[in-house]
Each structure stands twice: as C-alpha cells, then as structure tokens.
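One structure coming up, written as structure tokens, with questions to follow.
The complex is shown incomplete by one protein chain, all other protein chains being positioned as in the whole.
The letters A, B and C name the chains in turn, as written, and every chain counts its residues from 1.
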Amino acid sequence: MAGFNIMEDKLSNAQIAWRAAQDIEDGSYVNLGIGFPEMIAKFQPEGRDVTYHTENGVLGFGKAPAEGEEDWDLINAGKKAITLNPGASFFHHADSFSMVRGGHLDLAVLGAYQIAQNGDLANWRVGSKGVPAVGGAMDLVHGAKRVAVVTDHVTKDGKPKLVETCTFPLTGVGCVTRVYTSLAVIDIEDGKFILREKLPGLSMEELQAVTGATLHIDGDVADLIVPEDLS
Amino acid sequence: MAGFNIMEDKLSNAQIAWRAAQDIEDGSYVNLGIGFPEMIAKFQPEGRDVTYHTENGVLGFGKAPAEGEEDWDLINAGKKAITLNPGASFFHHADSFSMVRGGHLDLAVLGAYQIAQNGDLANWRVGSKGVPAVGGAMDLVHGAKRVAVVTDHVTKDGKPKLVETCTFPLTGVGCVTRVYTSLAVIDIEDGKFILREKLPGLSMEELQAVTGATLHIDGDVADLIVPEDLS
Amino acid sequence: MDKTLSSPAEAVSAIPDGAKVMIGGFGGSGAPIELIHALIDRFRETGSPKALTVINNNAGNGHIGIAAMIKAGMVKKMICSFPRSSNAEAFNEKFLAGEIELELVPQGTLAERIRARGAGIPAFYTPTSFGTELAEGKPTEEFDGKMYVREQWLKADFALIKGQQGDTVGNLTYRLAGRNFNPLMAMAADKTIAQVSELGAPGTIDPEQVITPGIFVDGVVEVANPQQEEVLVRTGVVH
Partner (left out) sequence: MDKTLSSPAEAVSAIPDGAKVMIGGFGGSGAPIELIHALIDRFRETGSPKALTVINNNAGNGHIGIAAMIKAGMVKKMICSFPRSSNAEAFNEKFLAGEIELELVPQGTLAERIRARGAGIPAFYTPTSFGTELAEGKPTEEFDGKMYVREQWLKADFALIKGQQGDTVGNLTYRLAGRNFNPLMAMAADKTIAQVSELGAPGTIDPEQVITPGIFVDGVVEVANPQQEEVLVRTGVVH
C-alpha cells in the first residue's frame, strides 16, 4: 500500500472515537470531554453497560432528546440537552468533582493540542492571547483511573501533536496513559510513547516522521483496523 | 440578706438554663450541647422562633417523643429520641459540621470544667486517665457566632471553674464569650471576665472569692433574677 | 422566621457597590434570571450596584442574565472557569478592551473553594492545576507520592440562586441539573437570596428531600414561571 497520505488516509474523528469506544470496559463510569470525545458514546459496543458522568452534576445520562423536546435544565457540561437513563442521579458541583478528583471515575477521555511523552497534556489554550477558558479539564486529568486522549495525529498544518515536551500551556502533568490518534494507538509508560497499533498501510518510518518524540516498541504492534463507514 | 451560702443559695441547673434561654434571639439557629445545655430549650421564651441544630444531621427538631413513640433513627447528638418541627431537614455529617465550622449557627451553648479569662474552654476531659471522648465539642466552640457556657460557678468541692488559665486539657482557645453560672452572668472581653449580673444576695467580695481570676466591672452590674420554681 | 421576600426587586435591594456576588447556574441551567434582571434594572435606575465581582461558572451568554450585567457595565471582575458560550460577545469585548478582570479557576476547584467557605475550611490541597500556569504562586506539597496545590476558600457577600421548591424558612430543592453550583453558593455567601418556582409553608418539603437547609438561606422570593436563559439566548432576547 505505497503512497499512504497522512492527511487523506488517516482515520476520521468518528473512526478514532469508534476505536476508543472499544476499550471502554463493561460496568465502567466514564466522563467524555466536550466536543469530539463526546462522540465516543455513539460507538459504545453492544452489551456493555457504561454509566456516563457529566461534571455539571448528572450520572447516568443518555442520548440527546429529539429537537423540540429539550429541557434546558437538563444539560451536559457542553450545555447540550440530554436525557436520563434509569438509575440516573443528580448532585451538586462539589459532589460531582468529588467523583472526579476522588478517583471514582474509571475513565476520562479528552481532546488535546499536545501530548508529551511523559504524559503531560496541553488542551486548554494555545497561547496567551484571547479569552482563556479552562472548564473542568484540569480536574478531569487528575482523578479518573485512566485518562485517554482522542486526537488527530498532527495539527492542521501537519505539525506533530505527540511531542517530547509540550510548548503550549499545560492542562496537567504526567496524566495521560493512552492516546488514540488518526494514525495509531499509543500508550504512555515510564515517560515513553509505546506504539500499540498503527494503520496497516503506514510504515514505522512514516509514523515516526509525523511524531515529535521517539515511538518505542514493546511487544507486537497490531494493525489499527476500524469500520470504514461510520456515521 | 446576710449569710449567703454559695452551695445552698446558688441557682439550680434549671435556673441557669432559664437565664441562658432569655438571651436566645428570635430567629436564631442554636446548638445546645449534650446534657445540661439541652435543658435550655425547655425555657425558650414564648414568641421566639428558634431552630435547633444537632450535629448528627438534623435542623429544626422539637421535643422528645412520648415514651414508646421513639424512632431510634431519629435522635439527637446525645442519642436521645427527638421529633421534628415543620421545616426540619436532614443532612449528612459533613454538611452538618459545615453549618458549625462555617459560621452558620448563631449560638452554641456548652458545659464546662474550666473557663479561662481569655475565653479558653476546658470541657472534654479532666486529666489523662480513663477513656477520652471529645464528640463535637471542639468543632462547636469554633464557628458558632456566639459560644456561651452554662455551669456551676464552682466545682463540687468548691474550687473555681472560672480561672486565669485552664489546667485541664483545652477544648478550644479564646472561644467563649459569655458564661452563665449558678451565681452570675459574666462576659469575656479582651482577655477579661466582665461581670454583668450577680445574685442579689451575694456581695462582690463573696463572688470574687469563689472566682479564680479578677472580675472586672464595666458599667452596671444587674441583679441576676430568675423564677424560683422551675421544673 | 419568615424569610419571604415580596419581589426580585426587593430581594436584590441590599446589594451594595463593590459587592462580591455568587450567581448560581451552569450556563442557563439553574440560572436565577429574574434576580439578575432585577439587579440590572436597579443599576439602570439608580447607578447601583456597580463595580461588582461576579462568581459563576461562566461569563454570560447572549444579551440577558450575566451577559447583560457585563454589557451594562456593572461588573468589575468575573471569577469563573469557562467564560465561553454560544455568544460570549458581552464578556469578550470588555475583556479584550481591558475593561473587566478575569480570575480563571478550574471548575472543580471553583466548586470546592466555594464549598470550603461554606464549610469553614480556609484552605485545602487539590491535584488540579499542579504544574500549570493556574497554579503559579500557590504553595504545593506532596502527599502519598503525588503533588498537590493549595487553594483557598472563596468568599462572597451575596449569593443569588435558583431553586425549584422553597419554603418560608428557606429550605430548597432544585430542578434536574439546575442544582449545580446553587447549593454550594447558598452555603458560602454572607447573604443568600433564592428565587423559587414554588414557595410553600414550612413542612411542604419532605425533610429527607431538602437539598439546601434553610440555615443557609436568608431570603426567598417566588418566581412562579421563571425564564430559561438558554431559551432567551436562542430567541435573541435582549434585556
């Protein structure tokens, strides 16, 4: 499969979300960050019982309501209308972040501007200009038992997002343990990126060339295979 | 009225409680310590609306139920059965002590082994022997807007309970602002005992003789007059 | 001890210039729009209260609520976690012009700092923000092998909150996710004013279902059919 084009043959966001969804364990409590990570819920595998937490004080929420059916007191952290599944509960913000900070969530999945090989994450602002906004990201990266990232492998202008050291302002230090990108699945262990899966058409050299820090191998590297057609 | 006998002519606990009750303000939130201070509720003046807090998580409790009507899930901090007044609420222990520590109570009234002229209180243990137990006393002395004490003026063997410096282990530092004793009402201001009221038959000299620190006068000393017959 | 207030206007009448005001809600969910608008109306009529510090998760949306407060020029400083919304024009303009201050606080730390004031805890340690620019200048310490940042309580003179059911002694419940910051702010402010959709006599709320006990509430005003910020924003309402 010569001629792999990083920008054209990469996975779509839906495909990255699908891949991340496969790792969500049955019976787990999960917080999905605003935006792209939220898409993961759509691809939750059949038969897995997952409870979603949103930091504004709801546990066990379900799909978005039909248009016109929204109740704007019933929203998620992204201010989108939600519905409740049986067994849902409401609580105030301090209890909600007790769930986060206290280590009660099994998994938090966030987006990223940059991820460093030591697990540092930068995902809240790109520089010092404009209006900064942090929300719950800095809380979520500490506390959840596993913190994963879903992201394009490179920036829009082709620069690596996986780097030796973050240059953007940090969200958290040494917090990310797994990264699902548009090209690969990479674990972070002992300050190193460990390649677990990559797209089958992509060579190690091609992948390393768009990665800003050394990719290490520890055992097999599996093919990253996802459904072609995801809506 | 010559021949005032400190041990015989002093106020009863009920009379001390009655006097303390007169100062409870309308609309206030009050915590009464286990034992003697609890008696104060009985003498709450007519027409005053007082809400009682108990640290095990009830606000707005009322009288004890009739014997045989007790529900042992509905108790106060002294583990006595209580009833609820309209507008009562339940909450967990952290919220309950938030009310205490966060300055939301208007008044806490406690018993005492010793009170020092700087407001230090010793009321949880007499020495280092036996089984120590502190309960909520150390929390209650910090937080309530006013901390008052009800106590006999002297110990059973006639020693002063109002002292220059506490010799028993402290419950709190500089926390008491008013003391209702069997002989007098005394405020604590700027590290001094200020005498406000004393039993009419008792001379200043007699009172000072059973007080372990200087009693100061700041304005009038009123007669401490309470009903004779309190049940 | 009847804490009933007759109107939103009366409810906000004591807030002075320069006050620190916590305002409940997360976006439009649980936002006390009528109390906010009463405060804006008072400012337009009297020039007061001005130079307010407002504590909320966000910094307003569209042309109503906190956004309208900012637009009106009553707000000196925002303390929030996320001053972004579908239409954050009011805040953005003032901020980029240097006409409003911003203290940015991670959302969980914001909640915990508010709760800490209510609970009489002047400072606590959190892992949140360690190693980031939001922790600069703050003491740090290791506990059980992990690094933590020390944060202090967040005080306020007033809280304006929104409940669902209320009674005249100040007990409150909330509606759905509208609970969010409201119970915490009720604990934290020196004076807490609640608007409620239904106001009843003491005893109308089951004691086991009270979320905010009345001890935390100083005044309660019934606003029977409260406006929803999100609906106002979506329909382009300007206050």
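Note that a contact is a pair of C-beta atoms (placed from the backbone, for glycine too) under 8 Å apart; a residue touches a chain by one contact, two chains touch by 3 or more.
Computed from a predicted structure; not experimentally measured.
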Practice prompt. List the displayed chains that the omitted chain touches in the full complex.
Written response: A, B, C
Item to complete: Decide which residue listed in C:29, C:107, C:132 or C:173 touches the omitted chain of the complex.
Response: C:173
Discussion item. If I consider the whole complex, including the chain that's not displayed, which of B:111, B:172 or B:212 touches that chain?
Written reply: B:172
Worksheet entry | Selected from A:29, A:113 or A:193 as touching the chain missing from the view | A:29
Practice prompt. Consider the whole complex, including the chain that is not shown, and state which of A:119, A:143 or A:212 touches that chain.
Written response: A:143
Worksheet entry | Selected residue (touches chain absent from view) among A:18, A:90, A:124 or A:193 | A:90
Discussion item. Using the touch definition from the top, which of C:125, C:158 or C:181 touches the missing chain?
Written reply: C:125
Worksheet item: So that we can see where the missing chain sits, which residues of chain B does it touch?
Response: 54-58, 71-75, 79, 90-94, 96-97, 100-101, 120, 130-139, 142-143, 169-173
Worksheet item: On chain C, what residues meet the omitted chain?
Response: 112, 116, 119-127, 141, 143-144, 146, 148, 152, 173-176, 208-209
Discussion item. Even though one chain is hidden, which residues of chain A still touch it in the full complex?
Written reply: 26-27, 29, 49, 51, 53, 59-60, 84-91, 94-95, 97-105, 142-143
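Definition applied: only the chains that are shown with their structure count from here on.
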Worksheet, complete the sentence: Highest contact count belongs to the pair A-C
Fill in: Distance between chain centroids, defined by C-alpha means - chain B, chain C (Å)
37
Worksheet item: Listing for chain C: what residues touch at least two other chains?
Response: 115
